[in-house]
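I'd like to ask some things about the structure below.
Heads up, one of the protein chains got dropped from this complex, but the rest are sitting where they should.
Let's look at subunit A:
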Amino acid sequence: MPRAIHPASPIGEVARQRDARPDYGPRNPLTAELAAFMQSGISIILASVDDDGSPLPGKAQGCRVDPSGMVRVTIIAQSYARLLGALSRGHPVALTFSRPEDHRSIQLKSASARIVEPEPADRDAALVQGAGLSDQLVLVGYDRAFSDAYVSCEHGDLAVIAFVPEHAFVQTPGPGAGTTLTPT
């Protein structure tokens, strides 16, 4: 696990969200600040569930939040065929965004997601996100060659998972982790 230079706390996340206003309508827990955090060059992992109940984890390459509050996450199709299949059959999605520098983490959930064609902006976002994450990994001690391989999109085709978040939770390690985030 990378070294956190100044570890974040779950309590700080809850306080920040309590003072924020919903920026994407009453049903979307995202705020503009959270949306910026999600696109700030950090780690994105996700999961769904298969028809037989198997949990299906994955790693995403990038993220965009459009003005309506729709989240578009890019993943490598060849690496996550089962995950994409489960999502296309209507299974729910969970995503955790985590910043190596301080372990600040949030989890988003939605009962369903759509698999859509990537737009050039999705690829651009994946490259920006990857470059940022690679810098973060170097900052916390990994070497550049490894960090670049870790964030690379070169080994397959991008697919886009699009969804509107229904729930957000604090995932930063520590007391209070798992608390629901609701802007007021």
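We adopt the following convention: a contact is a pair of C-beta atoms (placed from the backbone, for glycine too) under 8 Å apart; a residue touches a chain by one contact, two chains touch by 3 or more; residues count from 1.
As a working rule, contacts and distances are computed from a predicted model.
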item: Protein that the absent chain corresponds to, by UniProt name, given "histidine kinase", "ABC transporter permease subunit", "Protoheme IX farnesyltransferase" or "GAF domain-containing protein"; value: "GAF domain-containing protein"
item: Contact residue for the chain not shown (choose from A:Met70, A:Val128, A:Leu158 or A:Ala177); value: A:Ala177
item: Residue touching the undisplayed chain, where the options are A:Ile11, A:Ala32 or A:Val49; value: A:Val49
item: Identified contact with the non-displayed chain, of A:Ala20, A:Met38, A:Cys63 or A:Ile76; value: A:Ile76
item: In subunit A, positions touching the absent partner; value: 1-7, 43, 45-49, 53-59, 76, 78-82, 91-96, 98, 103, 105, 107, 109, 145-146, 149-150, 152, 154-156, 169, 171, 173-174, 177-178
